[in-house]
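Note that this complex is displayed minus one protein chain, with the remaining chains in position.
Presenting chain A:
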């Protein structure tokens, strides 16, 4: 469970996040939506330790994790993916995945040269695990491809795969569906649901695709101008006048109404 209390992040005079308080319940797939510039990604960045908050606290399972550096949060099981997919472009897809689990034997200079056998065994296990992950994501044919050569959607899958290399508790997905076609988006959606059900991952998802949000997320939090505007089930959010005004527009409500009548 993540609790964010009265979080502020100001850049000079600009209040990117302006006193947002949210809760992400363990085991949920929480959606985070809102217009561009609402402060969603900044909120993610503060929670993930990329930015120091101007004020406010972030608490994970009762522990104050405000302002911890990203690699420490990683060890606590808090992971994130990027809006624009990141990858180690000169390494293969499998190597990208094998980079992830921290605290491997081969991380010290000494072990590198003097414990070759133990490292080799550990790396063989990791390679096996990476291949399982690629199977799960249905991209095992790309294992030996250089990650820089992947398409945008495949890179998004790789981002998701990275979170599967460790026992993550909570994963923050930043626009995991942006620039991804329908079929691949469904694959990603299925993977998220399965990870949530089978492995008990908690997800917090920023997304603009309301169908995707509606299918996956409960509850949904709406942000606008750095503040939390509304929170509730996907259906109630789509009916919420303030949200429609700030973000969704009239078209979607009409569509929802038409669907309800049909």
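To be clear about the criterion, a contact is a pair of C-beta atoms (placed from the backbone, for glycine too) under 8 Å apart; a residue touches a chain by one contact, two chains touch by 3 or more; residues count from 1.
Criterion: contacts and distances are computed from a predicted model.
A.B. asks: Just to verify: the chain that's not displayed, which of "Dyp-type peroxidase", "Branched-chain amino acid ABC transporter permease", "Multicomponent Na+:H+ antiporter subunit A" or "Cytochrome c oxidase accessory protein FixG" does UniProt list as its protein name?
C.D. replies: The chain we cannot see is recorded in UniProt as "Branched-chain amino acid ABC transporter permease".
A.B. asks: Identify the residue among A:2, A:79, A:205 or A:237 that touches the chain left out of the display.
C.D. replies: Here the residue in touch with the unshown chain is A:79.
A.B. asks: Of A:1, A:59, A:91 or A:178, which one is in contact with the hidden chain?
C.D. replies: Answer from the full complex: A:91 touches the omitted chain.
A.B. asks: Just name the one of A:2, A:22, A:48 or A:185 that touches the chain not displayed here.
C.D. replies: Missing-chain contact among the listed residues: A:48.
A.B. asks: Hey, which of A:3, A:59, A:99 or A:244 is the one touching the hidden chain?
C.D. replies: The single option touching the absent chain is A:99.
A.B. asks: Across the whole complex, list the residues on chain A that are touched by the chain not included here.
C.D. replies: Those residues of chain A that touch the unshown chain are 48, 50, 69-71, 74-75, 79-80, 82, 86-91, 95, 98-109, 112, 119, 123, 162, 166.
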